[in-house]
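Structure record follows, encoded as structure tokens.
The complex appears here minus one protein chain, its other protein chains still in place.
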Amino acid sequence: APPQFEPVVDSTADVDTSDGLVIDGERVADAALFDAAVEEGRLSLYSGYVENSEKEVIKVFEEDTGITVDLVRLVPNRLSERVLSEQGAGRLGADVVRTSDFDIASRMRDAGVFQSHRVSAYDDLDDSVRYFDGEFYRVFNPLYTFAYNTALVEPAEAPTSWHDLTDPRWSGRLGITQVGAGGSSLTLNRFQEEELGPDFLPALAEQDPRIFDSSSAALESLARGEIPVATAVVSSVNIAASKNAPVNFVIPDEGMAAYDYFVGMTDSAVNTAAAELFLEWNLSKRGQDVFRQIGEFPARGDVEPPEILAQQLPTADSGKIVRIDPEVLIAAAEGDQRRWNGLFGYLG
Amino acid sequence: MRTLVRRLRQGAPTGVLLVVLGIFVVLPMLFIALAAFSDDVPRPGSIGLDSLSLDNFAIVGSAEALGALGNSVLIAALASVFAMAIGCGLAFLAARADVPGRRFLYFVGIAPMFLPSLVGALAWSLLGSPATGFLNLMFQSVGLDVTLNIYSMPGLIMVLALYYAPYAFLLVHGALSLMNPDLEEAAFVHGGTRRRTLSWVTFPLALPAILGSGVLIFALTMENFPVAQVIGNPGQVETLPSFIYRLMNASPSRGTEAAAVAITLTAVLLIVTALQQRAVMRRKFTTGTGKGVKTKLVSLGRWRWPLFIAALVYFLLAVVLPIGALLISALQSSPYVSSLGQLTEPGALSFYMIGQLILSPDFLQSAGNSAVTAVLAALLGTAVSFVVAYTVYRTNSAGRRVLEFVAMAPLAVPAIVLGLGLLWTWLVIPLPVYGTVFVLVIAFMAVFLPQGYRGVTSSILQVDRDLEDSAVLLGARRAKAVSWVTLPLMRVGMVSTVLLLLMLCMRELSAALFLFTSDTRLLSILIFDNYDNGAMQGAASVSLLYCVIILIIALLAKSFGAKTVDGAR
Amino acid sequence: MKVQLENITLAYGGAVAVDDLDITVEDGESVVLLGKSGCGKTSTMRCVAGLETPTRGRITIGDTVVFDAERGVEVPPNRRNVGMVFQSYAVWPHRTIFQNVAFPLRQQKLPKDEIRQRVTETLEIVGLAEFADRGASLLSGGQMQRVALARSLVMRPSVLLLDEPLSNLDARLRDRLRLELREIQQRLNLTCVYVTHDQSEALALADRIALMQGGRIVQIDRPERIYENPCSASIADFLGVSNVFPCVPRGTADGGELFGLTGHDVEVLAQNVPGDLDSPQACIRPEDVRLSGEPLRDGNDWLGRVEVVAYQGASVRYRVALKGGPELDAVVGKGSAPLLTVGAEVWASAAPSAVQVLPSEVRT
Partner (left out) sequence: MKVQLENITLAYGGAVAVDDLDITVEDGESVVLLGKSGCGKTSTMRCVAGLETPTRGRITIGDTVVFDAERGVEVPPNRRNVGMVFQSYAVWPHRTIFQNVAFPLRQQKLPKDEIRQRVTETLEIVGLAEFADRGASLLSGGQMQRVALARSLVMRPSVLLLDEPLSNLDARLRDRLRLELREIQQRLNLTCVYVTHDQSEALALADRIALMQGGRIVQIDRPERIYENPCSASIADFLGVSNVFPCVPRGTADGGELFGLTGHDVEVLAQNVPGDLDSPQACIRPEDVRLSGEPLRDGNDWLGRVEVVAYQGASVRYRVALKGGPELDAVVGKGSAPLLTVGAEVWASAAPSAVQVLPSEVRT
């Protein structure tokens, strides 16, 4: 018998393609663009986004438009290496690139990877969403918080704030991800430094946490109950829980860190119409809703924050969703890393 | 002048080979080297010598790097010793001893290869994690007060030893099955005890294979990333590969420094290789002579059963338990298990996911890609290895030592770094292979050239030259002589090499990471992505299916070369 | 030490290589095994050494039963104290000559000095002292063979098995080593079993010669006796009696018995003919045939024509086509007669005492 898995994304929608692409009443593309895109039929996406989540996104997109997406998925660092190399050789195979990390996106931009495309909602978008005249857009933000194993920790006993983690109760029972693991870790680190005060990290280090190289490894351990509490990303926890992992996340009192995901159309795009349509769709309410269901925080301010695992996430203006300004992040990165490594006695 | 012409002519085959290997192997490594000496990553489009510096090497001297290096050397050394002991012992049993179930032991020897070290490591973390490991749960349920902690230096060494023993097994098995028993019998008759005979004749004669696989295992365990990541990392055991990985993964990426560390590693490993090469070149190890190869089984006497049982224990540790753990985790509906009893509850296990997976186009496509790539790369790789080994050990052409060095060089570069070099190379080379399966085939050939080369040399060294020369004298062209005499005699070794490469290619991830496209995704990428997403269950399921596929291919391959070299009857 | 093989049978797969063989080699005795290629000599030795497991029979060395198929006794080779020089040399290619030769002594855990001394001594005997530190694979065929010999000699086993140990050496060296071997064997009172195809070697080394045919011993005796009284024509033939002719008895005549050569008009007079023969064969050694211008009239005289002249160093070998008879081989000492040329007419003579009439095969 199939185990009872909740589908993460509910893709039912009212799609009308009689005149352009209209979904649930929202006009995602006009007829000219949509027809051209359908004509092209497929597009190539290089993505640094979590594999399973990206696949959910693609699935819905394909259902809505009938356009096939060819996915090449790599973790953001390697993605950037590959994109930059292919770009350098003039053989970039992607129509659209999605990556986390402003630093990576802007280095790609410097290498001439992107071409600007103004989505139809361009003017309504926040400046923290659209960049460089539409060369790339921030589409959503994964939320970095901590989670616990529900089989080991009663919800009532679960820590509710970041500072709870420094309670002796959790000494030796925490899992965290090392600071060098990518933009997400840096963001969380900056968040902790800025929002929790300079004493937080030293206190956390005192707890002798188990340090993982990637957040997925930490989540894996958490699900298997090797550690009861670990830092984790909301969408990952959501997906794990949907597969019956006994995990849940916490919305800490002090809020959580939100890091960025960007998407842009490449300069060498072959399937331009399909690529444009993909951008439009990503930034449409429909697209944003999909991300929301996965557990990401949508970039468009006019989309409700998600309700995940029966917890309603706070809104952007609640102050609990802390997005660090890319410039700040980049500027602080080196010092942060050094401090973190020093505190946790970590090589690297 | 004339001698010069002759020199050139003699050197010609080597020259061609050097060019081929140059493109396959040297060019990617040159890119890495360039990166190591540059301020900026020298990607296509921005390759140049203008930003040369030695700054990157500062990191090599850092306390962190040295600490990681120390750990790595210690771990690699110990793991190699254990892996060699297991591998050589098994090879001896399977090739030359009268143990019960010899054919089964051959399977035992190669079976752990079906598990990529990543999967093996995951499986062992399922089995031996102190909190929820199945073994610990089992100990608990029978009231034993022991806690196995796989997340430790010994645990890391054990897992590495378990999963690298097959390398030694395959190489040494090939060499041992060619051995002329007269040589052993002579020792036996002259008063040597059984054990003495083994240590004086049998194993020293397999020395090229043993040393070869030793160097190989040392290098590979030294740069093994998945095990270090899965087992070492939770235990806070710092190693060089995780160090390099962190450099590559840092944001912003510190690729040039990673390259510098890799280059240093290369230098260290080249020295090891050179020492090994000297040992092998100095002596002759020919045993399969024209006076007959009558492979005979060594009688073990009362050690038959104890040794067989020892082999079974290895099988249990390396294959049965891990597969069991994977199976449970692939089938269980919740990743969390607090006691073994929980698994027997209705609905706790289900084949649904695996069924889904088998039918998913993703899986089918990647399985197909993996199989095609692996088979092609294994066959071509073995062929290239043979040509190189033949040139090095059977001709006098100038530059054959260089050739050997080049062939062994990829060993010294962590695959993840080499993958980058390969990416740059094949982007720059104006051949329409980038983005196709062929680029993967080429990449795998390059990455596994050392393994293939070692596998072939360990056998080629055992076949008496006179055997081949006589065919040439009797009117055959050299190629014919090789295919009629040398290759058939080396069959066991060659089949072993093909198998080895096949399995390595099936599992290889790092080298493919930068080169695959949506059409050419491989199973290994599927596994890694699953793991990377924290989808342990998916990883376990794919791994299991992957093991089945590999098993099928391996059995097919084995059946092509099933007969051992005991003469036509 | 006495070596005794009783009813030994050895089969490789289906093919029987040693067939119900019995032989006893006395303590300190040297027995040469002679026999056609493939008759089972090596196989027999391998049984004694313990390298093959016979299907039947018993092997005793000294007072110890080292193998008994019935009682399931099988002492491993290294505990039999048997040395063996392999026909294929089996020199360890990855060791130096010194290491090769020192091996058996190391096994006996002798002190280093003694090992060095004894190895050097032995290497001197075989003429390889200067090569001691050379890798054993960098040697010529004969040199390897000598290493194999030295390795077994140095061991001083109680039984020494030598499988054509000198076949690839030149005559002088072979001569010398043969004497050395004999000397060592007698001095140490070694029990030796020796395979050689060289007749003079067999004669020089053997206390007794054992003739093997098809996996069994067909005759075993002192060299001169076996040489002079072979049991059968095929043994005689094997021992170099090239003149073997089937014949039929024609009754007794003056000075012996008369036989007619089958298919020819020629008759031959023989002495000491055993009665009751199956298919009798007349055997005449080439050395016993004398060639001269006129008949010698001491028994057999045949007229013939020289067909082939072969120079053999100290002697000359002729093939003479007898008038109305077969071709006859004759070996004549170089000094004892003038050289004949092809086509010359000669009288070939043989004393009746030199003609043996034998059954073609031994009955078993």
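When the chains are written out, they are named A, B and C in that same order, and each has its own residue count from 1.
Assume a residue touches a chain if its C-beta (ideal position, glycine included) is under 8 Å from a C-beta of that chain, and two chains touch if they have at least 3 such contacts.
Small disclaimer: the values here were computed from a predicted structure and weren't measured.
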Among the chains presented, those that the missing one touches: B, C
Which residue of C:Arg118, C:Arg151 or C:Arg174 touches the chain not shown here: C:Arg174
Option from C:Thr9, C:Thr42, C:Thr122 or C:Asn300 whose C-beta touches the chain left out: C:Thr42
Contacts of subunit B with the absent chain, listed as residue ranges: 2-3, 5-6, 9, 288-294, 396, 464, 466-467, 469-478, 480-481, 484-485, 488-489, 565-569
Footprint left on subunit C by the chain that the document does not show: 12-13, 34-38, 41-43, 87-88, 127, 138-143, 146, 163-164, 167-175, 197-200, 203-204, 223-224, 227, 237-238, 240, 242, 285, 287-288, 310-314, 331, 333-336
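Criterion: only the chains that are shown with their structure count from here on.
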Chain contact topology (line, ring, star, complete or other): line
Centrality ranking, top chain (CA atoms only): B
Centre distance in Å when subunit B and subunit C are each reduced to the mean of their C-alpha atoms: 55
Separation of subunit A from subunit B, taking each centre as the mean of its C-alpha atoms, in whole Å: 36
Overlap residues in subunit B, where contacts from two or more other chains coincide: none
In subunit C, residues with contacts to at least two other chains: none
